[in-house]
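Incomplete set of chains, arranged as in the complex.
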Amino acid sequence: MAVTLGELAVRLGCELQGDPATVVDSVATLANAHPRAISFLANPRYRAQLTDTRAAAVIVDARAAAGCPVAALIAANPYATFARIAQILYPRRAETPGIHPSAVIDPTARIDPSAHIAPLAVIGARASVAARAVVGPHCVVGEDSSIGADTVLVARVTLCAGVKLGERDIMHPGVVLGSDGFGFAADRGAFIKVPQVGAVRIGNDVEIGSNTTIDRGAIEDTVIGDGVKLDNQIQIGHAVRIGAHTAIAGCTGISGSTQIGARCQIGGAVAINGHLTIADDVYISGASSITHSITTPGVYSSCIPAEDMRTWRKLVARFKRLGAVWERLAALERATGVSGHEEQGEEDE
Amino acid sequence: MAVTLGELAVRLGCELQGDPATVVDSVATLANAHPRAISFLANPRYRAQLTDTRAAAVIVDARAAAGCPVAALIAANPYATFARIAQILYPRRAETPGIHPSAVIDPTARIDPSAHIAPLAVIGARASVAARAVVGPHCVVGEDSSIGADTVLVARVTLCAGVKLGERDIMHPGVVLGSDGFGFAADRGAFIKVPQVGAVRIGNDVEIGSNTTIDRGAIEDTVIGDGVKLDNQIQIGHAVRIGAHTAIAGCTGISGSTQIGARCQIGGAVAINGHLTIADDVYISGASSITHSITTPGVYSSCIPAEDMRTWRKLVARFKRLGAVWERLAALERATGVSGHEEQGEEDE
């Protein structure tokens, strides 16, 4: 879609430095922009690229505006303004209302006439699909599930029985919501399945990435708050609760019954144990292991950056011989009469 | 389903402390129980919640029975008894026998008349589906695969060619069994695909979680033993063998040709190298890396719990300078004449 800079400035409440009649029709990076593209400068490390950009316009903050060699849209939060402009330039296609003849719909399901049901979708008994919702190709909507207004299941999303989605949610391909949690009682060398009778409830404005899985609760529900953003291949165990506006990057796993606060940001490949409580506003760096509850907002990590293999092998060998360090320190302290700082009982910790 | 405590006590062989005519129809946690719910106390840390519970009855062990303010079912293993009672209260729905008209069934496939084939399932040549098995919506059953009696493919499960399932298995959505293993021969800077000609064989009473993948063997089969329970998003490489009644939590990966013993319990996000042997009765904590075979039953770990970022950065910096500790210790030992404990050759390990 093509739009003038003047219209963008008005719609987004930005100051415009340049010709309001200039038309843009696409977004681009500063380095690879072409003359009908709009770009943005949010990260100062890309400032050098501003000088040479061939974009029609750049979204910048007030400090960077003076150095902008082309038209500038001046915004307090250039990246957020860029996101809004990209939404204008690349509007989500409105799917045509109606049910594809190849879809298999239970007669007791309720489908809003404005909803779009794509080829080969399967919708179970008593399920409901609200206004303007999209159920993409190959989706399975289990019985008693409900999909709120304007929610999009892109393709091949599976909702098991009784999953409740909010409004304006986006579910990417391969997402599975409401499969049984991992609940077994050990009994004389074998496992007895514990029926998983809780549901899954998803708030509004939630986006869930490809092949992410969220189990139903064992007894109580698994609950994802409003505005939560989950990346691809995340695993959420039974009865987990995630607070509003928390974002989690790919490949992270959260074990059952853990509660994550609001506005948290959790990196990729993080492993979080079960039955923990993570406070609001906690940041966890990628590849960390969380084995205890976190009660204080802040940044947490247990990620160890890689080294070249020769260096790394020495580090691991020394790490595994740390006991000898304590022994040698103690021997030196005894021999020299210097008093050490060692607390009691370190060997038994 | 509603049932009296008296009937539950008889069916499960429990002692009942309370009115046998009391009816329960659901399960609940101690904290959130309502007057027709049955709850349980298995973990002593929840004992305080017993005092205030409003459940109709609680499943407890003999020691906790005296403190139970409502009816008590007394069991040696309260959690296992809870699992069995939940199975009574929430029976798995019997699917109606027959083949949905939208399913695509190869004429050479053999489907037991009591099996249920859901909408849009695809069943290939010479595949077989045994009595009372359920093939859910959007499942693909590859040619020459077989599904044992009472096994359930919930939805969107893919069996590639020649996959053998046992009886009473449960496969959750997104499971892929029998895809090609990761086998390539390096040859002059490129890779040649090694055909993966082994199969996948799954025992009886196996449950496999959403989006878990199990590759077919390169030459010999990949084999999952009876009673194995696999959580979501687990990756099992080609020709892995897993012994009976082993349980593995989500996001764990096992590389090719590794053999896992019986009755192991492996946490989530564990990485296990290929060509290893893990003994029976091995427990591995979550987020650990297994790079060597384990021959002795026991508990193993390499998980490092996270710290706040400032503390963590100092720890990593010190870890990476461990070499200086050895140097300083040696200098002190030389200067003071205290003999160190350092073995030979530490730098070359």
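We call the chains A and B, going by the order they appear; numbering starts again at 1 in every chain.
The definition used in the following text is that a contact is a pair of C-beta atoms (placed from the backbone, for glycine too) under 8 Å apart; a residue touches a chain by one contact, two chains touch by 3 or more.
Being a predicted model, the structure only gives us computed values, none of them experimental.
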Since every chain is the same sequence and 2 are placed, give me the total copy number for this complex. 3
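Just so it is clear, only the chains that are shown with their structure count from here on.
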Rotation angle superposing chain A onto its copy chain B by C-alpha atoms, nearest 5 degrees: 120
I'd like the Å distance between the centres of chain A and chain B, where a centre is the mean of that chain's Cα atoms. 25
Would you tell me which residues of chain A are touching chain B in their complex? 102, 104, 120, 122, 138, 140, 142, 156, 158, 160, 174, 176, 179-180, 182-187, 189-195, 197, 211, 213, 215, 219-220, 233, 235, 237, 251, 253, 255, 269, 271, 273, 284-285, 288-292, 296, 298-302, 304-305, 307, 313-315, 317-319, 321, 324-325, 327-329, 331-332, 335-336
Would you pull the chain B residues touching chain A in the complex into a rising list? 26-29, 32, 77, 79-80, 82-84, 86-87, 89-90, 92, 100, 102, 118-120, 136-138, 154-156, 170, 172-174, 205, 207, 209-211, 227, 229, 231-233, 245, 247, 249-251, 263, 268-269, 286-287, 303-309, 312-313, 316, 319-320, 322-323, 325-326, 329, 332-333, 336-338, 340-342, 346-347, 349
